[in-house]
Structures are given as structure tokens and as C-alpha cells.
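Take this structure, written in C-alpha cells, and hold onto it; I'll ask about it next.
For this view, one protein chain was removed and the others were kept in their places.
This part shows chain A:
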């Protein structure tokens, strides 16, 4: 049986999710050269925001109707946490050595996890997330779950909107200017503080969308989901060339495909029987990262090596 379409579809779906989250890393890095390691937890907060919306809505509400509310709530919560992180954890350290905000980010990520663990009702174990019922849809020979369709629609829509925003709006152009040279941008009258907050907010909003996609895809969320998701998305961002928003998406898709195909096919290569299978997928994902960095240190779509180290 030819299952290549299925593996490609799975990889693409997974990759779209990584890509959405990777935007959060790449936008922030592109503008302030900071790796926001708490971004995975911002996504996790969004997922719990979405779940809260679902729980508050009257029982029996159709998921199709509830989805917009959940989406707004998830994005809202993520953006709030993202902006809060910027304002209280990163801004005070903006002129500190590069290491300080990195450590703060790790601390922040653990703090956010523990907040959910301690205060969200019943969050010490996995919480179920509403899911679309019904049969999966066959697209070009691959089975795609209804919940995953959301991702396939949301990811391109978000990307196009972001591309338009960055290229065409005043704020978007100010963003590009700030990312090229923040000091000169400031001299030109750009309010760089506002631009940085915007970058955090946009990244977090994408994270909120990804959070809903995650919940719909897997049907359950817990306080730890941010860690692996964040790490994978960060990898995607680096793969694509950190700082480049299209790179984030490309990196995500490449990573998702690599994971899916490696798990399915590597064990069929003679001599590699031992190295296939589910337990190895993260190994291959990171092997790929190392290979790309060795051959093309700036990432797939990266144009320049950070010139303001």
C-alpha cells in the first residue's frame, strides 16, 4: 500500500502547527535578538484559555459555534501573557547582557507552567479538549481529521495576513526598520518600544491560534505541552532562518515532514532497522537541525548572519 500521501499530510499538518508557533520566536528574535524561551508556555496558556471559554459556554453548544469564542479567548490570553512577559520580564533587561533575558525566559517558562499546575482546576493531569466528531476527510489519498482541517485553513490565512501587515502597513514597515537598526529607527521617530510590544503580541496571537489547533488535533492538553512544542517551534524557526517570517513557516513544514517521513521510512533502509520508529522521531528532527546548521548556518531562508551580535 502506498502511504506516502498520508505521511506527507501528517507531516504538513504537524509542520503547519510548528510554523505558527515558530512565528513567535522569529518575530521577537528579528526585532530584539532575544530568544523567548517562554513562548511555548504562552501557547500553553492560550490552550487553557480556549478550554476555559469552552467550559464557560453553555453545555451543548455546537463546537462550530463555540470555536470563534474559544479562538478569541485563546488569542486574548496568549497576547496578554506575551505582552506581560515583554513588559515585566524582558523590558527591564533590555540593555543587560544577552544572557540575562535568556535565563529570565527559562525562569518565566517554568513559572507559567507551575501557575497552571497550581491554579487551574484539575490541571495536574491531562484535561480533555472538545473535538470535532465525524469521519475524517479524504484529501488526495490521505485521511485528514476534521480538527486538523482547522490548521490547514488557519495557517495559510495567518501567514498571508502577516505578510500583508509587514509589507504594507506603517507599523509593519516600522517593524522592518527597527529590525534592521533599532537606534536609527528611533532617530527617525519610530517608537521602538511600541514596535517591540507589537512583535510580542503578534507572535503570541499566532501562538493562540496554534494552541486551539493543538487542542482540536489531540483532544487533550496539559500544563507541560509548551515545553516540547516550544522546543520544536524554536527548531523550526532556526531551520528556516531565525528572523525571517516565511522561514518560520518553511522550517516548520520541513521539520514536520522530516519527523513524519523519518518515523515511517528510515527503518526500511537496510542497516537502519533499529533507528526507525516513534521513539526516534525527535532524534531525526534534531539531526536535521544540526545538518542544516553545518551546511547553511543562517538557516534555509536566512539571508544574513546576525550582524549585530
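The rule is simple: a residue touches a chain if its C-beta (ideal position, glycine included) is under 8 Å from a C-beta of that chain, and two chains touch if they have at least 3 such contacts; residues count from 1.
To be clear about the criterion, contacts and distances are computed from a predicted model.
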item: Absent chain [UniProt protein name; select from "sulfate adenylyltransferase", "L-lactate dehydrogenase complex protein LldG", "Protocatechuate 3,4-dioxygenase subunit beta" or "Branched-chain amino acid ABC transporter substrate-binding protein"]; value: "Branched-chain amino acid ABC transporter substrate-binding protein"
item: Identified contact with the non-displayed chain, of A:33, A:52 or A:136; value: A:136
item: Selected from A:68, A:92 or A:297 as touching the chain missing from the view; value: A:92
item: On chain A, residues whose C-beta touches the chain left out of the figure; value: 1, 3, 6-7, 10, 13-14, 88, 92-93, 96, 107, 124-126, 128, 131, 136, 143, 145, 218-220, 222, 224-225, 228, 259-260, 263-264, 277-279, 281-282
